[in-house]
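A protein chain is absent from this complex, but the other protein chains hold their places.
Per-chain numbering from 1; labels A and B assigned in written order.
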Amino acid sequence: MSELEKKLGWKSLPIGGYLLEPGSAMKYKTGEWRAFRPVIDQKRCINCLICWIYCPDSAIIRLEKYVDVNYDYCKGCGICANECPVKCITMVEERR
Amino acid sequence: MAKVMGLTGNESIAYAVKQCNVDVVAAYPITPQTIMVEVISEYVHNGEINAEFICVESEHSAMSACIGASLAGARVFTATASQGLALMHEMLYIASGLRCPIVMGVANRALSAPINIHGDHSDMMGSRDCGWIQIYVENPQEAYDWIIQAFKIAEDSRVLLPVSVNIDGFILSHSMEGVEVLEDKDVSDFLPPRKPAIAIDPDKPITVGALCLPDYYFEIKFQQIQALKDSYNIIREVNKDYESLSGRKYGFVETYAMDDAEAAVICLGSTAGTAKAVARELRKEGKKVGVIKPWVYRPFPEEDLIRAIGDAKALAVLDRACSFGAPFNALCSDIIAIVYRHGKDVKIFNCLYGLGGRDITPNDLKAIFNDALKIAKTGIVQEYMRVVGVRE
Partner (left out) sequence: MVRLQDLPVEELFTSGHRLCAGCGAGTIMRMTMKALRGPTIIVNATGCVEVSSTIYPYTSWKVPWVHVAFENAAAVASGIEAAYKAMRRRGAWDKHVDIIAIAGDGGTFDIGIQALSGALERGHDFLYICYDNEAYMNTGIQRSGATPHGAATTTSPAGRKIPGKPEFKKDLISICVAHGIEYAATASPAYWNDYITKVRKGLEVNGPAVIHVFSPCPLGMRFDSSKSIEVARLAVQTRYWPVYEVEKGKYKLNIKVPQPKPLVEFLKIQERFRHLFQPEFQHEIDALQRWVDENWRKIASLCGEAT
């Protein structure tokens, strides 16, 4: 069966193109887009949350004492590294 | 206990809308629909209905607001004509695509240019592919009755499609007749408040209006095609229920003297009234003529029309809108299509009439009937496409 044929048909889809599952975009892993990945030096992180508020993709995870990156979704834009007040984030080339 | 009120087409629609306890009306005035919205505004300002009346700044916004309100779960009505309908054209498709059970009254009026405020069907015919259920009525009584039925049809969970009820501009919108109206309570019982199965509701967040790429668009559209087809059955059900309530019988097609008719006129709207009167006169002369008046134009009532045509040998299909550059105009094209599909042996010719509110007289119709009878006898059509009453 082709990729297209595997998708749901008109009988099973909700009417009107309505999407009934909120936040279903989480199933789409935009992390595959990355050319560079942010690496956080968690020892130097001051947990200011500046990177968290500015990340367009909600890819910064708030932990108790510092933050981490959700690499499933991070697109590698580099805003976090650019904005970090203590410069503890480095953009490293993604190796495949 | 039914009572009779003197109501114009516009007023009877407004009265029906009031009795249907509509929640939101978003409309923009345009001749000849204006009185419809003015009367509803009066109802609102006098506290006679609970509705919110949004005096939108254009017809495009009118339909947009209606879509928003409908998706929120409200019972919604709007009205327009001519340029207004043309302006909201893109929104008509969106209303049906998003499955909004909106009811709209259209006081059919000619489309510019030249600008003309009088009645013809070019406005709704210009949007006939928009996916709405489309009803054409012959008089204010039918307008009143069909509005009430329209809400019930539209809001049925098996349908969820918008419905337009079309009345001829000025001819019906502004002419007063005795309209038998139901009791408020009877209408409320027939049409309880809307309880949508799905709506944009903060307790159950859904996304409406997503981008459907080539991998899904066709399926969603096919659902709509099916829904319009399936609405056939629901329309029938509602007609039956309404007959029990009002004593007035509606269906997809009304026929007059068609049982043994050799020739017939098929037309939409008020012209059918004139045609019936002329047919009655010709019958007195022994001429076997009849009239077929579709009420429901979309979904096109194929089976009912084939049955109505019966053994007639010639049909004059009257169109009050021009499909420029097409071999036949809208209604005639549809009739020819179903006749072809059913392999019926009947000759058909098209009469384009009444554009810009140009009157079609009993004499015009007499000539058309006589031509049709001639064709029924000879089997020869000399002019497939003719124009009625245009000066050379």
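Just so we're on the same page, a residue touches a chain if its C-beta (ideal position, glycine included) is under 8 Å from a C-beta of that chain, and two chains touch if they have at least 3 such contacts.
Source: prediction; values computed, not measured.
Engineer: Can you say which of B:I13, B:I30 or B:I54 touches the chain missing from this structure?
Structural biologist: In the full complex, the listed residue that touches the missing chain is B:I54.
Engineer: Return the single residue from B:A69, B:L352, B:L373 or B:V388 that touches the missing chain.
Structural biologist: B:A69
Engineer: Write the list of chain A residues that the hidden chain touches.
Structural biologist: 17, 19, 21-30, 33, 48-50, 52-59, 62, 70, 72-73, 75-79, 81-83, 91
Engineer: Since one chain isn't shown, list which residues of chain B touch it in the complete complex.
Structural biologist: Interface residues of chain B facing the absent chain: 21, 23-24, 26, 50-52, 54-58, 60-62, 64-74, 76, 90-91, 94, 98, 193, 200-213, 216.
The working rule: only the chains that are shown with their structure count from here on.
Engineer: In whole angstrom, how far does the Cα centroid of chain A sit from the Cα centroid of chain B?
Structural biologist: Here the centre of chain B sits 51 Å away from the centre of chain A.
Engineer: Please give the residue numbers of chain A that touch chain B in the complex, ascending.
Structural biologist: So the residues of chain A touching chain B come out as 4, 7-10, 13-20, 22.
Engineer: What part of chain B is in contact with chain A in the complex they form?
Structural biologist: By the definition above, chain B touches chain A via 97-99, 160, 198, 205-210, 212, 215-216, 219-220, 222-223, 226-227.
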